[in-house]
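Just one protein chain is left out here, and the rest sit where they should.
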Amino acid sequence: MTDPIRRRLLQSSLVALVTASASRGAESENTAMHATTASAFSHELQPKPLPFDPKSLRGLSEKLVTSHWQNNYVGAAKALNAVRKKLHALLESDDPPYMYNDFKREHLVRTGSVVLHELYFGNLGGDGQAAAEIRTELAHAFGSFDAWQSEFVRIGQGLGGGSGWVILGRNEHLGLLENYWLADHATNPPFTRPILVMDMYEHAYHMDYGAAAAKYIDAFFDNINWDTIGKRLEAA
Amino acid sequence: MTDPIRRRLLQSSLVALVTASASRGAESENTAMHATTASAFSHELQPKPLPFDPKSLRGLSEKLVTSHWQNNYVGAAKALNAVRKKLHALLESDDPPYMYNDFKREHLVRTGSVVLHELYFGNLGGDGQAAAEIRTELAHAFGSFDAWQSEFVRIGQGLGGGSGWVILGRNEHLGLLENYWLADHATNPPFTRPILVMDMYEHAYHMDYGAAAAKYIDAFFDNINWDTIGKRLEAA
Amino acid sequence: MTDPIRRRLLQSSLVALVTASASRGAESENTAMHATTASAFSHELQPKPLPFDPKSLRGLSEKLVTSHWQNNYVGAAKALNAVRKKLHALLESDDPPYMYNDFKREHLVRTGSVVLHELYFGNLGGDGQAAAEIRTELAHAFGSFDAWQSEFVRIGQGLGGGSGWVILGRNEHLGLLENYWLADHATNPPFTRPILVMDMYEHAYHMDYGAAAAKYIDAFFDNINWDTIGKRLEAA
Partner (left out) sequence: MTDPIRRRLLQSSLVALVTASASRGAESENTAMHATTASAFSHELQPKPLPFDPKSLRGLSEKLVTSHWQNNYVGAAKALNAVRKKLHALLESDDPPYMYNDFKREHLVRTGSVVLHELYFGNLGGDGQAAAEIRTELAHAFGSFDAWQSEFVRIGQGLGGGSGWVILGRNEHLGLLENYWLADHATNPPFTRPILVMDMYEHAYHMDYGAAAAKYIDAFFDNINWDTIGKRLEAA
C-alpha cells in the first residue's frame, strides 16, 4: 500500500473514531444543538439553554446571569441568524464588495459572540476545584499552575472597565497552550481551541459588582466547571 | 467498563493514532518546525522555509514572494519571540495590568500574523485545480463551488486598498464551513480551523499589481495548492 | 501690506481675541483645568470634578454617575498620566518601535477616554430642552431636528450590549455637522469638534438599567445640558 493511500485510509478511520467518540461525550457540549450539514448561507442557529441552574452560581446573581444569557447571548444568536439571511439576500446584489463586507464583519462579530458565550456558560456551573491532572497539565505549559492563573487573572484585570475576553486556548497550529487577550468578540487567535473562556464585557459583572472587576474574576473562578475544562483539554 | 472510562481510553488511543498520522503527513505542515512541549513563556519559534520555489509561482514575482516571506512573515516570527521574552520578563512587574495587556495584544497580533502567513504560504505552490471531491465538499457547504468562490473573491475585493485576510474555515464549534472576513492579523473567528487563507495586506500584491487587488486575487487562485486544502479538510 | 503679512497679522489678532473670549466663557469648560504649556512628554492631567451634583440627574442614579466618574473617567486620567511617564522613560529605549507603539496605542485609548468622558459629563446636568436656535441649526444640517435625533438615538441603540460612543460633531475639515458611530475610545473621526457626546459603554447604564440601553438613552436625553451644546456650536 502506498504511503498517501495508507494515510488517507488511516485518516478515514480516524474520522469515524472521532465521530463515534464525539457522540459519546467529549465534544457533545458543542455539537448537540447545532446541525452540521447546513449551508453557509442558510444555517439557522438555535440558542442553547444555560447548562446550569442560574440560581446556583456562587457570587453571580440569577438576575445577572439570566440577563447575560438572554440579552447578550440569545441576542447575538438572533442577530447572527438575521445577518446570515441578509448576506444570503445580498449575494447577487450590485452593491460594491466593501458594503458586503460591512455585513461579513457583523457576521464575524456575532459568530464570535455566540461561540465565546456558549463556551463561557459551558465552563461555569462547577465547584471551582481543578483536578490534579489538569493542574499538572497547566503547570507543564506555564511553569506552574499559579503562573498560569496569575497571568489569566492579570489579563482580566487589565480589561476591567471596557470590553473583551480572556481565554486559555490550545493553538493547534503552534502546538501551544497559552492565555490570550481579546479586545472584543471579533479579536481571536487563529486556529485555536478555547479551553477556558472568561467574559470581561461589563455586562458580565456590572449589575453585581459595579466597576469592581477583580471581585467578579474571583467569583468566576469559584464557579469554574473544571470537568468541562478537562474534557476540552482531552479533545484538543 | 463505565462510559466515562471507555471514552477516556478511546480518547487516549485517538491521540496516539493522530500523533502517528501526523508524523506521516496530514498535519505535518503545521507541526514539523514547532516544538510542542515548550512553555507558554519560553517558546521560541523557528521560522519555516517557503514550501515552494519562490520563482515557481504564476503571476507572483520572486521579488514579491521573497520580500513577503522575509519581511512580513519572518519579521513577525522574530517579533513574536521578542514579545514573548518581554512578557516573561514582565510577569513579576509592578506595572498595572493594562500595560501588561499592551504586550499581550502585540502577542496576539504577531501570533495571528505568524499562523496566517504559514497557512497562506502553505496553500500556495499548486496548480490551482481543485479535485472533484473538494469541489463537492464546498458545493455541499455553500450551495455550489461557484457560490463559495464568488463569496471568497468578493470579500477579498472588498479588502483591496487596506489590510486583512480572507479565510475559508471550519468553525469547529458551530460545525460550519464558512468564509470569513478578517480586518487584520488579530481579527479571527474563534475555534476555527483555517482551510484556505488569502493575505489581503498590500504587501501581498502592491509590488506586482499596484492597487489592482482583483488581479492579485486571480493570481492567488492560479497558485492554490489544492492538495494541501484537501489535507486540511480531511484533518478537520 | 502684502497679503500673507496681512493674513498673519489678522491671525495674531484672532488668536488674541479667541484667547480673550475663551477666558470669558465659551471655551472655558475645556481649558480651565488643563495647562496649555506642558510638554508632550511631561504633561500631567488633573481630573476635573463633575460639573453638576451627581444626585441631581433624572433617571441616572448617584451611585452610577459617581462610579462612572470615579472609576472610568478618573481611572483613565490616572492611566494616561502613567502611560505618558512610561513613554517618556522609553524614548531612549532600545526596544523595537512596535513595542513603543504598544504604549502609544494605550496613550491614544486613554486620551480618547479622558476627552470623551469630560465632554460627556460636560453635556449633562441640564433640563433636556433644546433652545429654538439650536433646533434650527440641527434641522439645517439634518433636514429636521427629529431626523437628527432619530439617527443619533438609532446609533446608540445599535451599540447596546457592547462598547462605544455616539457623537454629534462638526467635522472642521469637511465643514459638516454629522453624527458619528465610535466603536471605542480610540475610534474617532479626524479633525472633528465634538458637540454632543453619549457614552454607550455598559458602565454608563448597566447598574441602573441592566441591558435596557434604550431606557438609558431616554434618560440621557432628559439630562442634556443644551446650554453647553449651544456654546460648543458657537465655538465651532
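Going by the order they are written in, the chains are A, B and C; count residues from 1 in each one.
Basically, contacts are C-beta pairs under 8 Å (C-beta built on N, C-alpha and C of every residue); 3 or more make two chains touch, one makes a residue touch a chain.
These numbers were taken from a predicted model, which means no experiment stands behind them.
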Touch as defined at the start, partner being the missing chain; which of C:Leu182, C:Ala204 or C:Ile224 qualifies?
C:Leu182
Option touching the unshown chain, where C:Pro47, C:Gly75, C:Gly112 or C:Gly125 are the choices
C:Gly112
List the chain C residues touching the unshown chain?
3-4, 6-8, 10-11, 13-14, 17-18, 20-21, 24-26, 30-31, 34-41, 43, 45, 91, 96-101, 104-105, 107-108, 111-112, 114-116, 118-119, 140-143, 147-148, 150-151, 154-155, 157-159, 167, 171-183, 186-194, 234-235
Listed in rising order, the chain A residues that touch the chain left out are 79, 82-83, 86, 95-96, 98-99, 102-103, 105-106
Missing-chain contacts mapped onto chain B
63, 67, 70-72, 75-76, 161-163, 184, 201-203, 206-207, 210-211
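As a working rule, only the chains that are shown with their structure count from here on.
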What is the distance, in whole Å, between the centres of chain A and chain C, each centre taken as the mean of its C-alpha atoms?
35
Based only on mean CA positions, could you tell me how far chain A sits from chain B in angstrom?
20
Computed distance of Cα centres, chain C from chain B, in Å:
40
Mark out which residues of chain B touch at least two other chains, giving numbers and ranges.
96, 98-99, 105
